[in-house]
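The structure under discussion appears below in the form of structure tokens.
Note that this complex is displayed minus one protein chain, with the remaining chains in position.
Then we have chain A:
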Amino acid sequence: MPSWIPRWNRLPRWGKILYALAGVAVLVAAGVYGVPALQKPDTCHDGIEKIGGECIGVDGAGYDFGTPEISAVAKAISEENERIANQPHVTVAMMLPLQSDTAGLRRQMRSDLQGAYLGQRRANSGEGQVPRIRLVLANPGLNYGHQDNVVSTLLDMAESDKDKLRAVTGFNLTLDATEEAVERLTENGVPVLASRISGDGIANVDGEKQRFPGLARIIPTNGNAAEALANFNGERGRENARTVLVYDTRPDAYAESLANAFRGIKETGPAGPADMPFESPGIDEAGSTGNQFEQVANNICGSAADTVYFAGRTLHLRIFALTLAKQTCANRHFTLVSGSDAASLRQATSEKDWAQLRGEDGGAKVTVQYAAPAHPAAWDTELAAWAKQWKETHHREPTANELPQYLTEPKAALDALSDLIKSTSKAGTDLGSAPNLEDSRTMLVYDGLVTIGTALHEVQGNDAEQAPSLADVRQEWSKLQSVHRVKGTSGLICLTSGGNPYDKPVAVVELNPGQGVRGTLKFVGLGWPTGKEQPKNCVIPSGTS
């Protein structure tokens, strides 16, 4: 102890009292300020916990979770929230990971949120249509690692009269953690609308006991998509000797369901090469997949197969495509068929990669074909094709009424979205970038919000101040069909009793190296899971649900 600090037992009483008082004051101060400070979790922002370097929590006031790409759109959402703050409103949460070290993923997040914002605007635009939607962003962390915290917060918000959370949407990845989150939310009666989940595991099976009561989905499951692809490719895609399945053995709900769907395609003819497995270390980790693909590609070269069903994530699909393109047998043309995750392929592929995928003659060595859940060119292309065929049989232009509803209504919805984008841009609202509809994210999230808005407006009673209950919303999903079908930009959305979209078309797209710098993504047609178009007015036939 330094000599200038007198020792306790040398002090006169006033010194001891002073010391004691100071000690008590320090203790009290420590109690008042220190203990809460210690107990208080580390935060990134008001209400946002910092866990392991990630900012986990729910926010609707414009916080960007440390991701600059989404700052503008988060701000736009908070402004919209403020705008409707004084009107009767309920809260809808947009749950998806909002932080990443990968720039590509961060741009995808922005696309998702742009869709959410536009959907919110659309749902809130009806004159006198209440309740309005207050949109909050919920970040469950990388790979939904901290979904537990976020779900707890959301459940509290659902019970709170102030927040009145009535639906949770988002969910862009089919993962076990996603499944847990959806399960816990639905178990607790919170309606969930999964806008971009394709895994078969996160879906209710129509006609059976609902595993996720109150879950609605708006894109086909992988199984349905695979069916649609097989239907689209016709005989070529079903010829056993010319097809081979390459699948990821890593536990991944998406890859597993896709593999199962591909295996489920009824094939004909002599047996082809056996299924070829590989194992990846993670969704966006390459690991030793390059070496594994080398052998797989070799084997495929040695076979007669030219259609490869690939059940894996985008990153591995890209590596596989590049490996296949390098093979000596690459003078053959391969078609790689994959699932919805491949929608991100174009963004992830560099110019050098494209060059590799091109043959010396400029022709494509490898074409990637996949079932995108939506494509902006789908409706115009299909309508043109339909009209052309009509003209060939009827020798006249079809009237507006004669045009097929399953094409015209989505087209109108898409046109409306385009108009909204334009008007938003004109109004000077910064969304971080001009929304790009091509990768389908914006369209699907937008459709999700529109679906939720429709359900909310349907269940709103006469008393505008009385918000619909969670049960109202939950039960409303299965009523959104027929007359109450939702005209989505990705197609008509008519939900079955299990909350699944009935016969939702997939946009079959081909990714061609082409002559362009970044390859071309070409819409080649619509695939229908049932093998035929949605019925008139999207009335779900009995027996389906």
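Quick notes on this one:
Keep in mind that, in the parts below, a contact is a pair of C-beta atoms (placed from the backbone, for glycine too) under 8 Å apart; a residue touches a chain by one contact, two chains touch by 3 or more; residues count from 1.
To be clear about the criterion, contacts and distances are computed from a predicted model.
Of "Formate dehydrogenase delta subunit", "ATP-binding protein", "Lipid-transfer protein" or "Putative tricarboxylic transport membrane protein", only "ATP-binding protein" is the UniProt protein name of the chain excluded from the display. If you put the hidden chain back, the residue from A:12, A:251, A:270 or A:428 that touches it is A:12.
On the side of chain A, the interface with the absent chain consists of residues 7, 9-10, 12-14, 17, using the contact rule stated above.
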